[in-house]
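What you see is part of a larger complex, with each chain still in position.
Per-chain residue numbering starts at 1, and chain names A and B are given in the order in which the chains are listed.
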Amino acid sequence: MKLVIAYIQPYKLDDVKKALFDNGINKMSVMTALGCGQQMGYEENYRGTPFEVNLLKKVRIEVAINQEFEDRAIDAIVQGAKTGNIGDGKIFVLDLAECVRIRTSEKGGVAIG
Amino acid sequence: MEKWRRIGVLLVLGLLVLGAAPDAIAQDEAVEPAAEEEEAAPITAADAMFTVNNTWMLVATFLVFIMHLGFASLEAGLTQAKNTVNILFKNTGIIAIGLLTYWLCGFNLMYPGDFSLIIAGRELFGFAGPMLDPGEAGQTAAYADGAYTYYTDFIFQAMFAATAATIVSGAVAERIKLGSFLIFSTIYVALIYPIAGAWHWGQGFLSDMGFYDFAGSTLVHSVGGWGALAGVLILGPRLGKYSNGSIRPIAGHSMPLATIGVFLLWLGWFGFNGGSVLSADPGPVSFVFVTTALAAAAGIIGAMATTWIVEKKPDLSMVLNGSLAGLVGITAGADAVSVNFAILIGFIAGIIVVFSVIALDRIKLDDPVGAISVHLVCGIWGTLAAGIFSADHSVVTQAIGVVCYGAFCFPAAALLFLALKYTIGLRVSVEEERGGLDVGEHGMEAYGGFQILT
């Protein structure tokens, strides 16, 4: 089992969700995040003082999947989130040791979906 | 280049004000508004009546002023958090632009005294010269038969003027370039609104014809509404609003702000309609208060019932629009229809506004705050209703008036928007629209620190 974490542009959330759904992955969790990467940020100006904003608004998606879905999940996220521009985001994959469905106490792969 | 354009703007503004100064000295010597009060004569009842009339008109003035905060709040509440600074900025700018252009030329275009352009007996255009001049008797009871002074007249009307542009602001929100919008507003409020206004309130050809619009269902609200319609058509919908043939709602970010806005607008309407009596005459003013309040209430009930049935769940944003619909609806005939008809007019306006909002969405006209439905559609309804429900006015004449305003304001607004589109551009870039106009146009955020999913 894997835990896939993706940082994407907020406006791409709908597209990524759709791409995942289309690939049979319809469980996920979403959070707001601020990101700092190759995208350089921009200058804001508050009351005459310029300052660099380099924490940009991102959306963080977390998807737990069974091993065999790994590539599909990654591809789906890339497909949904990619524009080719800096700031498109990153995907991180972790090994998932265990998964429990709280409602039924089921464990492991069956609990993921 | 960008920078030079900005400096140019400042210079023009500066010259405008400074240029006024020498003139001002003359005026200063001539008028001396506050100095010459000797008042040896005993107080007469007419003096007292003049004073109370004028006081009421100034109260009405500050009530109309507060409508601008109402518009700003409503508009901000019904749009996304990422565009809030932009909306607040526009609304703060518009009231300034509205007051200053009305001082510069609007007042004397709208109330020209004489018309210089008369075609086929129709008084179409006149101009009494730039800036203000109270004349000899402007500050005395002689000016308006004891109803108000020249300066009261000006400031009450000036507060109205800016509302027309504010109406447009809501409809084109979340995608229009700041600079282009400010230019549009300036011209719309400095020229279009007062010229069109002169046709009826300035004793132009529509008032000769018997057209009746008590406080501006057409003269203010539809005029703004036509501009809104032109803007929405030319700008197109917000990104992602109508994707793949389906409608994706873009929810407003603060219902409390929207509600505050509507209550303040309603409050202001007591001045908008109540002040349009143009004196404190107890009978008509109190009557207008009643028709105004009950029409708003009926608009709420109308929209509430409709949205509960149509949408299954009662939609707050529609009910808020409903109260405004009732208010816009009663504005043309607030002093001319009976109380019971006022309720009926408001109730129907509340129903109309819900269907209008839904219909506009169906035909892919993206109006984030419902400005076209509230101000244009219900403005027309109200103007016709004044003809239908009052024996003194003809629904045909009312319809003619509605058409005249549409025929002038819509093309004028469309032309302005198109001119801007093909010169400095009308719409922000896709990136800016996505990231929000607050960061794009202003480099700042409305809610520092809050975690918001945009």
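Just a few scattered comments:
Here, a contact is a pair of C-beta atoms (placed from the backbone, for glycine too) under 8 Å apart; a residue touches a chain by one contact, two chains touch by 3 or more.
Everything quoted here is computed from the prediction, not taken from an experiment.
Only one copy of each distinct protein chain is drawn here, although the full complex in this structure file has the stoichiometry A x3, B x3.
Here is the rule we use: only the chains that are shown with their structure count from here on.
Centre-to-centre separation between subunit A and subunit B, using Cα means, comes to 45 Å. By the touch criterion given at the top, residues 9-11, 14, 30, 32, 42-46, 57, 59 of subunit A touch subunit B in their complex.
Of all residues in subunit B, only 240, 434-435, 439, 443-445, 451-454 touch subunit A in the complex they form.
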